[in-house]
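Quick one: this structure, given as structure tokens, is what I'll be asking you about.
With one protein chain removed, the remaining protein chains of the complex are shown where they sit.
Order of writing sets the chain letters: A and B. Residues in each chain are counted from 1.
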Amino acid sequence: MEDTIQNKGFKPFIKHFKALVLMQLKDKLDFSFLSSKKKLIAKIVFFILRIGAIIAISYLAFHYAAVLSLFSLSGIVPVGVVTMIYTLIFVMSLLSCTVGLMKTLYYADDNRVLVTMPVTGNMVFFSKLVVYFIFELERSLTFTLPLLIGYGVASLLPIGMYFWMIPCLIFLSALPVVLGALLSLPTMAVYGFLKRHGAIKVTVFLLVITIFVAAVIWLILLIPENINLIQQWHHIQPHIIDFIRQFNIYAYPLAKLTNMMIGEYYNLRFNFTWAQVVTFVILIAAMALVLVVVYLIAKPLFLKMTATPFEFEKKEYIKARENRRRKKYKSILRKEFLLNLRSTEISYSFVAVYISVPILILLLNKIFAAMTTQLLGDYMAYSFNLLIILLILFASNAIVSTMYSMEGRAGYMKKTKPLELIMPLVIKLFYNILFSVLSILAAMTVFGIYSALSVGNIIMLTVCVLFFQFGHILWSAERDLMNPQNEQYATTGGLIDNPNSNMTTISAFIISAAVFAFSLKLFTEGGDDPTLACVKLMLLGIAFALMRAYLFFVKVRVYYKERM
Amino acid sequence: MKKSVVLAIMVIYVFAIVVVGLWGIKTYFFNPTVYVSEIKLVDSEDGAYKVETTPDQPDVDYIRVDYKKDLKFQLYYRVLPDDASNKTVEFDFDISKYVGKIEITEVGEVLVYANERMTIDGYIRSRDGVKAKSRKIRIMIRVSESV
Partner (left out) sequence: MAVELILLEKIGSKRRAFSANKNSDLLVADEAETSKRKRVEKPFKDKFIAPSVLLGLLYAVRYLSGDRTLGNATMADISRFDPYGISGLVASPLPDWLTAMAGIFMWLEAAAVLIVILYPLFDFKNINNLVKFFATPVFIFELTLMYAEMQLFCSFGMDVGTLYLSAASFAGEIGMSFAICGYAWIRDPRFKISKAEVKNLLLSILPVLIAAFPPYLLQLLFGKANALYEIKGLTPQHRAFLYAAVVVPIVTYFGLRNKSKDVIRFSLLFLSLATMVSYTFNYTFIDIIQPWHWPLHLCNTAMYIVPICLIFKWDKLFYFTYFINVMGAFIAMAMPNYDDGTNIISTKLILFWINHFCAFFMPLLLVALKVFDRPHFKQFRYSMIGFLIYFVLMLIVNGWFSNYVEGGVDYFFLNKDFVVSKLGSWAEKLRENYVWQFDIGNLHFVYYPVYQTLFFIVYVGIAFGMWFIYEQFFAIADFHYDMMIRNRKFRQDKYAMKSALNGRKKSEPMYDQTDKLILEGFGKRYGTSNVYAVKNADLEVNAGEIFGFLGPNGAGKSTIIKSIVGIQPITEGTIKVCGYDVEKQSVEAKRQIGYVPDHYALYERLTGREYINYIADIYDVSKEDRDERIEKYVELFELQGAIDNSMRTYSHGMKQKITIMAALIHDPKLWILDEPLTGLDPNSIYQVKECMKQHAKAGNIVFFSSHIIDVVERICDRITIIKKGKIICTRNVSDFGPDNTLEDFYLKTIEETEVEREEIDANVQPETKRKHRLFKRD
């Protein structure tokens, strides 16, 4: 492919570039709300509410942190705290951009289509960067900016500073994109290497996971037996302040960027200084430099990758395998196992979610155990345990609500097979259920060790959690059945905004909050003996699961056949 | 899982620790004094009387007891809320004009002795300082009437 511009001139260039960017954005985002006035209004209202909520929460958090003198002795929240928060946001953005750009620049299927269009390779390359920049900008303006506004209101930032933040954030949004484009090169090398050598990939992955889990558990077990934050606060606070100070020293560039956005604090207030402008100019210059490096190194590689067939995907000749006959359900199970294993999205999420739940519960209960709680505190601890376990598991069921659709056209070919319709649908959920059960058993065992509940009560609560999870899995799967997205997955390979997984996530929060409130009410009503509360919770979980199972089976029976 | 969901879960996780740490622990710093909100007479446990009120005087507890020779009964009362920090009460009866007597024992029982028809007015008060609550009592010893 040559770098020749088909229609010379600035206006056609902008026109083509804009079309490329919009096409890629439309592919990844849902713009259907533009078609309807009602949806547009609703979208705007929710958008404003979301921004308002973030500002309010941020303001309250910083306000009470200042009032309680959590991070300083002078009743303010030092800039160092904001630096830490911004660092976290920046690192997450950088990771996301690096991995995302690596995939979209070098491994995306749509590259083969884009390069056939009457546009230059440069345009395609930069259009991809611009798309990511737009995502980052959206995140900055809808999350980081409200967060900073909340801090500003709590810390009495001058009004002008809020306007100054906007251009800063616009350019700061581009920073992880250009750095990500640069870092995508070595990442791609490692990724490609691991892709070619599957055994090494699996070994490295397992090793990293094992070391990480072991390290985390070791750290958790280091938490002392007795923590009394209030009494020991005067010992703890200087360490916190010192840590913030050290962090700002080691993360000097990010501290400067934070100061660039919110100003310098002296004379008991925030002030706009020329140092901010200088930092801003240096930022732009640094980004320009990185962009040039990216253009010189990454772009040629991008063009090479799009121009040649994906030969590296093909393996060398493999020895012919034997044919084996299996029973139907075993065959379907094996198929699902192989598909899950070979799909990194699913297998990584299984591992991440189902391992993290017991670890998080261990940490939570270790902290609770270190507090001297009264009866109400114990009951709150039990309810929060249920909340956290259910919330994480339910939220992870978002992938269940895409499982049938992810099969693409192969999904509705199931209906042509001589099977009862329900069989492959239920078997598809097997691994989710299996991993859930293991994760719940581990988490509830940890919870049981640290709580004062009897074995019987723990068993009842475990049954409660298990059945709630079964019910929610079936509900999530049912959503996918009733609103299938097979065609979308077949043509685009994925959906940024799958409505089914959004609904599953929302229901995750609502149901886990409801269980939390209900369990707390039951525990506190029961006085000293929580047995009755545990019985009621168990029955509630079973009732929920039975109801969802009934609805699932009926809906498969009466609706599945006509849904594509 | 979307990043926003992970973030929300992390926030709730930290919130759980903070909430239990602030409201669930045994510390007098966060246990404010619970003042008495109400005192009232309750029905006799041995069936000697029942407490009534009238709409004209909702703040007055009436007890009507049929007179008999050497009548004696105990007054029962209740202090709300149940977890009030100081539940001690005092009784204030103007006994100078009554024929009979009211005796308050060491363990806080209030015993009424009567040997004829009479009406006794008095107050029962909490003793938890500035926000003390009180309740007026009227005890009527009567001749029972057929209706």
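Assume a contact is a pair of C-beta atoms (placed from the backbone, for glycine too) under 8 Å apart; a residue touches a chain by one contact, two chains touch by 3 or more.
Only a predicted model underlies this, so the values are computations on that prediction, with no experimental measurement involved.
When the missing chain is restored to the complex, the residue among A:Thr142, A:Thr203 or A:Ser343 that touches it is A:Ser343.
Contact with the undisplayed chain is limited, among A:Thr142, A:Thr210 or A:Ser331, to A:Ser331. Interface residues of chain A facing the missing partner chain: 313-315, 317-321, 323-328, 330-332, 334-335, 338-339, 342-343, 407-413, 415-420, 490, 521, 554-555, 557-559, 561-562, 564.
To be clear about the criterion, only the chains that are shown with their structure count from here on.
Distance from the chain A centre to the chain B centre is 55 Å, each centre being the mean of its Cα atoms. Looking at the complex, you find that chain A touches chain B at residues 92, 96, 228-230, 349, 353, 360, 364, 367-368, 371-374, 376-378, 380-381, 384, 387-388, 391-392, 395-396, 398, 505, 509. Residues 1-3, 5, 8-9, 12-13, 16-17, 19-21, 23-27, 29 of chain B are the ones touching chain A in the complex.
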